[in-house]
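Left out: one protein chain. Kept in place: all the others.
Labels A and B are assigned to the chains in the order they are written; within every chain, residues are numbered from 1.
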Amino acid sequence: MGVASQTESARARTVSLDRDDLELHEDRFFDPDPSIRSVARLLYEETRDLPLICPHGHVEPRMLAENQPFPEPTALIVIPDHYIFRMLYSRGIPLESLGVPSRDGTVVEQDPRKIWQLFAENFYLFRGTPSGVWLAHELHEVFGVRRRLSARTAQAIYDEIAEKLASPEFRPRALFERFNIEVLTTTDAATDTLDHHRAIRESGWKGTVLPAFRPDAVLRIATPAWNAEIEALATLHGSPIAEYEEFIVALEGRRAFFRSMGATSTDHGVVEPHTERLPIAIAEALFQKARIGRATPEDQRRFEAHMLMEMARMSVEDGLVMQIHAGSFRDHNDQVFTRFGMDKGADIPLATEYTRNLRALLNAYGNDPRLMLVLFTLDESTYARELAPLAGHYPALRLGPPWWFHDSPQGMTRFREATTETAGIYNTAGFNDDTRAFCSIPARHDLNRRLDANFLAGLVARHMVDVGDALEMARALAYDLVRETYRLEGVAGRGARGA
Amino acid sequence: MGVASQTESARARTVSLDRDDLELHEDRFFDPDPSIRSVARLLYEETRDLPLICPHGHVEPRMLAENQPFPEPTALIVIPDHYIFRMLYSRGIPLESLGVPSRDGTVVEQDPRKIWQLFAENFYLFRGTPSGVWLAHELHEVFGVRRRLSARTAQAIYDEIAEKLASPEFRPRALFERFNIEVLTTTDAATDTLDHHRAIRESGWKGTVLPAFRPDAVLRIATPAWNAEIEALATLHGSPIAEYEEFIVALEGRRAFFRSMGATSTDHGVVEPHTERLPIAIAEALFQKARIGRATPEDQRRFEAHMLMEMARMSVEDGLVMQIHAGSFRDHNDQVFTRFGMDKGADIPLATEYTRNLRALLNAYGNDPRLMLVLFTLDESTYARELAPLAGHYPALRLGPPWWFHDSPQGMTRFREATTETAGIYNTAGFNDDTRAFCSIPARHDLNRRLDANFLAGLVARHMVDVGDALEMARALAYDLVRETYRLEGVAGRGARGA
Partner (left out) sequence: MGVASQTESARARTVSLDRDDLELHEDRFFDPDPSIRSVARLLYEETRDLPLICPHGHVEPRMLAENQPFPEPTALIVIPDHYIFRMLYSRGIPLESLGVPSRDGTVVEQDPRKIWQLFAENFYLFRGTPSGVWLAHELHEVFGVRRRLSARTAQAIYDEIAEKLASPEFRPRALFERFNIEVLTTTDAATDTLDHHRAIRESGWKGTVLPAFRPDAVLRIATPAWNAEIEALATLHGSPIAEYEEFIVALEGRRAFFRSMGATSTDHGVVEPHTERLPIAIAEALFQKARIGRATPEDQRRFEAHMLMEMARMSVEDGLVMQIHAGSFRDHNDQVFTRFGMDKGADIPLATEYTRNLRALLNAYGNDPRLMLVLFTLDESTYARELAPLAGHYPALRLGPPWWFHDSPQGMTRFREATTETAGIYNTAGFNDDTRAFCSIPARHDLNRRLDANFLAGLVARHMVDVGDALEMARALAYDLVRETYRLEGVAGRGARGA
């Protein structure tokens, strides 16, 4: 049989497939080479059922505090997920027609079934994307859907999910348990009262949900909201914050409060990861300039660089793991921002420099075993050039997993290929899902465990490591390293060997 | 049989090969893994015979207007192709000995057979390069050559090609038809009269050849030729251009003329894709400064940034698709430029920034459905970091195919791997060959169709998409997307399903 007729019959087989069946292939995301695939399966089996540790993400603690049923499929899956609606928007579908709430009074679509239909009709846009495969996993594994989402199946699938959401097994806490989440960390402003976290703790429910301290808003001295943030901070602090030193004391106080509520980490979002210690007098002057609303963007840049130094100092003292997420140009699209606000899929990465920018912080604190600093980047060109060499030298440094746009099959592969040869795997921080889409959490961890297994299987197939080593490495990447990096000894442990 | 003896016999088989045979392997460029290769074949079968759409390139319209026979092999294949002679030059072969015409009176080799022989003797330099495989395809498929080019076969192959070129089947229009070109777009200066385009249209020949509006020369206000360009523009415009506003009106007029001649697109070459709207008074001042020959490179940079805004505004109004090719440092080698002029293989890429540079333009026009903006880059580090996030958000934006040095097997693979997970394939613009080497057009499209098929087959083999999806994606990449992006509804369509 020649190539042409083989091709013809393969085409015939394809055409005869019922394209409506939704299946998750057992070997999905693995390299098709048999000697890689067989080892990838073996390694994945070692990690697939380990509990999920979620040390960084954006799930709302209120959801788990109140434990109310999720409203309906569109409000759960489409409207809050900027990965989804940015892609639809990029092909000309107005955000209004997707029900994204406006903040300027613009009327938006209110019929969830209409929005769901539009989403389903355009679901082909997600072919080859992580959103596409996450959603397939979520539909199949969380909601038991067995048909592919399309214009034709949209309403029936909507009904199927809606029915599930009404049942007690689909309340947030029940899903949390079913997802086998061992720890879930949220992201909380410095001025957050952590009332929802308190409610969870006092409810008697056994789920471990921890806050993380993210003080960005009180450090951005050139933003219009800054003075109000300082007032809110002062209220919680219990005394006025008129001077820089009081500001520092207030921050230390909030960190102590977060720690008392279970926090093990802080998080810092900056455009540029510049670090530089300012003389106190300069810091004070910048603070006072900001108090009268006169701080410039350049003032803010210097103040943030100084405050990263202070945050590292406090981490050395109180043991909170420090995370830096650098390099996102937020709200790039003014029209979208004006009408719909932030986190609407219009944040665009920037080239980012680490070697010079982090030098002050690493020189001051990077040799101190009390500091644990986890770095995230959106600039993959820095993986092999700057980040792996830094992490392969400074004891305090670990590399966070591929972030945001790079939390994807190729993105994860590039990360491991570019960092392992210089930093090894033991200077990386394990996985985190970094999501606000609660029901996508299992899909994201599963994708990561498969891709890490596949990467390690490639090392085995090329005889860089043996299978015994690879089994230990797979487990480290899926569980041990994240627990160690985020200092979760006290709160995590179900996945520990023999536990 | 041990590894060593297996190797020995494999070596023996190799040695026994007649190394003079030129063959194009049916599965060339496909991953050797059987589960990828079989799907790649299937997908390639779907697209291999689709018409070629060539929406951006540098073929001379005169060639198709006059339809004269090509002179002889060296003048067709070696002398005009900077991909070829730059590589020979890089290993110490003088451009003079390759017959590249000098502009300073330097005597260059005139014997085409001698040049062809030199090329053939050094053809091993192209091993593993796209030029190498394009030429193999061109010799085999266009000219029916069945021997590999080498010192020994050079003259016989020269004869073979020369004979073909003399026959009517090898005239430009006959080749155009045989190549199955549905649309071919040229690149034309703002001051071009489009006489050759008019001649093609009036000749009664059915081939579709369109102009594209490329006004770079009239925007580069710091170059010595600028004032002459403005004079030429004024002549065509039919009235003097003494002021900035008249300049704008003249450009609008030329665009209308290009549209009347079939143009659907413009093209803009810039070092840096900076965009910024200047107050009219500033634009006018820069224009006047240029009129007296005093504009500086920095003035030009600002003027070009402003004019990109104006070009986008005009595109919103007249519907011409806007292309930006950024990041080439032209004429890096002064000696080569002085002696041989531009486009001599001495253009070198620069690191390029898009996120901040394009913000003004995208904020002003990027949400407007009337704009279609196609971006090209020579800086692959921007694919995943900047370009895919921008294209995965702004409705107006599409990513052009891997350009120039990256129009190659690994280059195409890196492009798809780096952009698909964030932007999908539907925010990309399909392929264009961007060539002045007319006879290499089929080779370039074939290479691209094979590589895109291979990329999609990898997704299938890893169960990211199924074969049915992949078939639709392959067709979109080879035909549908380019037709849609370049707004060719009116002029293209032979490849449409069922057509």
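Assume a residue touches a chain if its C-beta (ideal position, glycine included) is under 8 Å from a C-beta of that chain, and two chains touch if they have at least 3 such contacts.
What you are looking at is a predicted structure, and each value in this text was computed from that prediction instead of being measured.
Colleague: Considering the whole complex, which of B:Glu380, B:Asp433, B:Asp452 or B:Asp466 touches the chain not shown?
Modeller: B:Glu380
Colleague: Would you mind spotting which of A:Ala418, A:Ile441 or A:Leu488 touches the chain that isn't drawn?
Modeller: A:Ala418
Colleague: Write the list of chain A residues that the hidden chain touches.
Modeller: 26, 33, 35-36, 38-39, 41-42, 45, 351, 353, 355-356, 359, 362-363, 366-367, 369, 381, 384-386, 388-395, 397, 417-418, 420-427, 459, 461-469, 471-473
Colleague: Residue-wise, where is chain B in contact with the chain that is not depicted?
Modeller: Missing-chain contacts on chain B: residues 3-4, 6-7, 10-11, 14-15, 17, 19, 25, 27-33, 86-87, 89-92, 124-130, 132-133, 329, 332-336, 345-351, 378-381, 405-406, 408-411.
What we mean here is this: only the chains that are shown with their structure count from here on.
Colleague: Roughly how far is chain A from chain B, going centre to centre by Cα mean, in whole Å?
Modeller: Chain A and chain B have C-alpha centres separated by 39 Å.
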